[in-house]
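Here is the structure we will look at.
A single protein chain has been removed from this complex, and every other one stays in its place.
Chain lettering (A, B and C) follows the sequence in which the chains are written, and residue indices restart at 1 in each chain.
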Amino acid sequence: MYDIMENVPEKTVKCLDLGFVTLVDVMPRLVPEDRKTADFAIVQAARVSYGDGTKTVNEDRGLIRYLMRHSHSTPLEMVEFKFHMKLPIFCARQIIRHRMVSVNEYSGRYSVMKDEFYFPDVNNLRLQSKTNKQGGDDKIEVDTAKDFLAYLDEACIKSYQTYTDYLDKGITREQARMILPLNLYTEWYWKIDLHNLFHFLGLRCDSHAQWETRVFAEAILSLIQPIVPVAVEAWNDYHDHRGAVKVTKLEMDAINRTFAGQTVKALDSDNKREQAEWIVKAARMGLVAE
Amino acid sequence: MYDIMENVPEKTVKCLDLGFVTLVDVMPRLVPEDRKTADFAIVQAARVSYGDGTKTVNEDRGLIRYLMRHSHSTPLEMVEFKFHMKLPIFCARQIIRHRMVSVNEYSGRYSVMKDEFYFPDVNNLRLQSKTNKQGGDDKIEVDTAKDFLAYLDEACIKSYQTYTDYLDKGITREQARMILPLNLYTEWYWKIDLHNLFHFLGLRCDSHAQWETRVFAEAILSLIQPIVPVAVEAWNDYHDHRGAVKVTKLEMDAINRTFAGQTVKALDSDNKREQAEWIVKAARMGLVAE
Amino acid sequence: MYDIMENVPEKTVKCLDLGFVTLVDVMPRLVPEDRKTADFAIVQAARVSYGDGTKTVNEDRGLIRYLMRHSHSTPLEMVEFKFHMKLPIFCARQIIRHRMVSVNEYSGRYSVMKDEFYFPDVNNLRLQSKTNKQGGDDKIEVDTAKDFLAYLDEACIKSYQTYTDYLDKGITREQARMILPLNLYTEWYWKIDLHNLFHFLGLRCDSHAQWETRVFAEAILSLIQPIVPVAVEAWNDYHDHRGAVKVTKLEMDAINRTFAGQTVKALDSDNKREQAEWIVKAARMGLVAE
Partner (left out) sequence: MYDIMENVPEKTVKCLDLGFVTLVDVMPRLVPEDRKTADFAIVQAARVSYGDGTKTVNEDRGLIRYLMRHSHSTPLEMVEFKFHMKLPIFCARQIIRHRMVSVNEYSGRYSVMKDEFYFPDVNNLRLQSKTNKQGGDDKIEVDTAKDFLAYLDEACIKSYQTYTDYLDKGITREQARMILPLNLYTEWYWKIDLHNLFHFLGLRCDSHAQWETRVFAEAILSLIQPIVPVAVEAWNDYHDHRGAVKVTKLEMDAINRTFAGQTVKALDSDNKREQAEWIVKAARMGLVAE
């Protein structure tokens, strides 16, 4: 048997300034010598459904791609990952919304929070987009960024000093922590199966995710890729937040009209945002507007 | 306030020979007089995220369609349905695999099972497809169908008679039932939120679902359509098991090559099944092979 | 039919200084005129299991108490509650750990956070317990409390001012918020079934829960009590975080030895904490140490 963790020479990926993701464990941990990936656990479970026996590596790949293409997700649940993560609380609050996971978080009731805060890089403070209400991609001007970071630095020092002062004066940890800002780091063990992880990664590696959270999602993706390479490849080919594209009913209509007339036709919709989404998708298909 | 159940004059839809789906309850049950649909509960929750106030019916529709197009599914969880269903055990075994539901099933340990079995219509006995391992769409020849049904009728009478005989002789209900066949009817209360229901309906209204189970899924869809018409319309437009189509990365490549050359190009894949899926999808887009 | 919401004249309970819990909706909403509580939905579902028909109010009560005593929890899932809550982020972070709920939270990425922070009452700042690592029940001395609150007041004003200043300078909302402290208020819609709610209330109405979070749990309990009074009564009688007591195997041994000898015997355990727990439990049983 082969220890799958050997596929990942560096089990810890640093994230942001003080954060990290560490791959702690995988199920299956020991895999057949002739496979050397954990993909086999997916087909092992799938073949119980189909009443099939062992097959070649290539047939395994075909089956995994078939499962992924047709959203037969239950065999993916048979692979499980456990991570140790350190991350800012505002990221943790986004990630905890994914419910089909097991979590043990550092407790600010039992323990004193550590003096660890996230300070963005001056090049990573972003300008609020007018069109994308969720965030923005452009950099803010350097002087504003520096001022903001100077404030942040001072405020974190001050709040942490006050926090420990009042702990010394006897106030409960559970109350004293309320003065600490949302860029405080927390840590947790986080355990999830591959089906739910792909769902998570689809949303959190996406360009619409907050960049700071995406950094953690990308770290996780880089850690699992050598463990289940065939499944990750299939996910990249077939998931509509990755290489695939979901074409709506209205867009299918427009495509049909386009093919007849050779120029991109508008959607049958009075929704401007939906029209704009279609133009982007049409360009990805090689359709060019007149 | 308006009782949303008034939108559904017939709360019970008969399914197969003895089965049914009854809409028992909905949350929200009482809705604003100026809305008269339960769609408003979706936007009510979504607007807490966006910090928005009340809007017009048309803005509500735009928001619901936006949520559905971008898989922002949590507001859909705010609508809840409760059904009472009677269905054959082999259907129940498929439907119970959907885990994010609440179920109370009739118990063959506490109670005597009723003398109710599913007998397919002679026109609904299907021929196993060679290509689709899951089932088949063609009818089996009438004589074979009649013979099968005659056997089934006799076997059910015999097994139910034996079941009650041995109950009279004192054998436990929990053991006596093991002789009853899988076409025995059971019943349950089944409660699910709209997000999980759309996932269920996407899979079980699909042509790949077993026809007998699809009958129940279609009945459920017909019952919820008047309750959340805007959400159902958006789901039909944007869900890839409905009017939308998921175009894979390989297919996107093929589309790009097609547009340049005007005839449908093959996928860059040596998988025959995947090629066949592409040909079907290309035809839906109006692309014609040379 | 009777609108169950009429049982709750005041749908909003204020919590802490600026927080609240509002009961938004219930399933079942409309209940039989001769029942006037939502308990009937529990027995309606339970009776499908038992194959029973309608019974009297008293038989309903007996059945609900039986279900609760024997942890037959699935019928409790048939009652669903929806709340609108405003609460400090450090409370929200505890409550979100309960996963079997639906949540839509106000988004600091889409929207500007409001200038609302939790300031504890001077009488509610607590002294860290030496024995209970989670918190403490004693008040901290008034001068320390006042100093802490003065700091908190100033820090919140300063951080919120800085937050809005930098929003004006164009920084993304998703980043600017990281300077805000954990006593910032957030709000959400929160939907949960009665089984999972009882589990939540068992933990969060408990004396080991953080007081600030317990305030919200108690508010929720006060809102559902008039909706499902029979179920709440049974829960109070049979849940081991309420009136019931879980007696461990070691304690059962000690009780048996006690009865023989008439004075409380020690546990057969070298664990001091476990011995201390037993002494408390024995006193609750009327057993008096020599």
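In this section, contacts are C-beta pairs under 8 Å (C-beta built on N, C-alpha and C of every residue); 3 or more make two chains touch, one makes a residue touch a chain.
In this text, all values refer to a predicted model and were calculated from it rather than measured experimentally.
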| query | Which residue, B:63, B:79, B:103 or B:282, contacts the hidden chain when the whole complex is considered? | reply | B:103
| Omitted-chain contact residue, chosen from A:27, A:57, A:122 or A:149 | A:27
| field | Hidden partner interface residues of subunit B, rising order | value | 88-90, 93, 96-97, 99-100, 103, 108-110, 118, 120, 125-129, 133-136, 140, 144, 148, 151-152, 155, 158-159, 162, 166-167, 169-184, 210, 212
| query | Contacts of subunit A with the missing chain: which residues? | reply | 3, 25-30, 41, 44-46, 48-51, 74-75, 77-78, 80, 82, 84, 102-107, 110-112, 187-189, 191, 193
| request: Name every residue on subunit C in touch with the hidden partner chain. | output: 50, 62, 65-66, 69, 71, 74, 97, 133, 203, 236-238, 240, 242-252, 255-256, 258-260, 271, 273-274, 277, 284-287
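Please note the rule applied: only the chains that are shown with their structure count from here on.
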| Chain adjacency by touch: line, ring, star, complete or other shape? | complete
| message | From the centre of subunit C, which other chain's Cα mean sits the farthest off? | response | B
| note | Rounded to the nearest Å, the gap separating the Cα centres of subunit A and subunit B is 30
| query | Residue numbers in subunit C touching 2 or more other chains? | reply | 103, 110
